[in-house]
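Below is the structure I would like to discuss, written out as structure tokens.
Right, chain A next:
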Amino acid sequence: MTKPLSAGTTPHSETGSRVVADPDDISRALRRLAHQVVENVKDVSNVVMMGIPTRGVPLAARLAKNISEIEGVSIPVGSLDVTLFRDDLRMRPSKALEHTHIPSVGINGKIVILVDDVLFSGRTIRAALDALNEYGRPAVVQLAVLVDRGHRELPIRADYVGKNLPTSLSEKVLVQISEIDSIDQVVILSGEDST
Partner candidate 1 sequence: MPLNSYLIRGSQPYGENEQDIRIVDGFISEIGLDVEPGNLHVIEASGSVSLPSFVDLHTHLREPGREDAETIASGSRAATLGGFSAVFAMANTSPVADTAGVVEQVWRIGRATGLVDVFPIGAVSVGLHGESLAELGAMAASAAGVTVFSDDGHCVSDPLLMRRALEYVKIFDGVIAQHAQDPRLTQGAQMNEGELSGILGLAGWPAVAEEAIIARDVLLASHVGSRLHVCHVSTAGSVAILRWAKEMGIRVTAEVTPHHLLLTEDLVSTFDPVYKVNPPLRSRADTLALRAALADGTIDAVATDHAPHPHESKDCEWDSASFGMLGLETALGVVVAAMSETPQWNWRTLSDRMSSAPAKIGRAQNHGRPLAIGEPAHIVLIDPHQAREVVAIELASLSGNTPYAGMTLPVSVTDVFFNGVHQVRGGELVG
Partner candidate 2 sequence: MKHLISVQDLRRVDTFHILDTALELDRVTNGGNKLLPTLRGRTVVNLFYEDSTRTRISFERAAKRLSADVIHFSAKGSSVSKGESLKDTALTLNAMGADMIVVRHSSPGAAHRLAHAGWLDASVLNAGDGRHEHPTQALGDAFTIRAHLRPGAMDFDGLTIGIVGDVLHSRVARSNIFLLASLGARVVVIGPPTLLPVGMAGWPCEVGYSLDARLPELDAIMMLRVQQERMNGTFFPSELEYSRSFGLNRARAQVLPEHAIVMHPGPMNRGIEITAEVADGPRSVITEQVANGLKVRMACMYLLIGGEASAA
């Protein structure tokens, strides 16, 4: 399904990339995810959302807001930088650290929901689990992602998925979130464009 690109915000060529979700799709997905969380987790007052930088952070905030609107309870939101825990550090130049913020309620005994934009190999989530370990012992850890593009390399699965996107390995999935990119959309870039 090919849609014309929105004007003025994406620098990619028109050939070889396609938009697979627009702002409405994303907003609907986040509302659906919020309902799924509420249905699944009986007691949302024990939930802490931890967004994985960069784009997982605004997504976590939006998801938390949606849940608050449904249940009337405020959900603490934090961020969890996983850079220092990655297993593939030596394969690329050293990456700048992002910000980690644990909400003041902590995570001990909490239901921590990790939030990320794309679930792919699963290695980022493995690192996130190690990182979480350093800060406490949650009762339960769950995972919410906007997009699951398959190709897992580890036994990791998401509890809540906004959109399943079958892709080939040569493709690149680009999630843009308006808090960072001025637009909400999900774009698939074909092989030649994925540099």
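In this section, contacts are C-beta pairs under 8 Å (C-beta built on N, C-alpha and C of every residue); 3 or more make two chains touch, one makes a residue touch a chain; residues count from 1.
Candidate selection criterion: all candidates are chains of the complex that A comes from, given by their letters.
Keep in mind the model is a prediction, meaning the values are calculated, not measured.
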{"item": "Touching candidate - 1 or 2 - for chain A as found in this complex", "value": "2"}
{"item": "In the complex, chain A residues that touch candidate 2", "value": "81, 84-85, 89-100, 130, 134"}
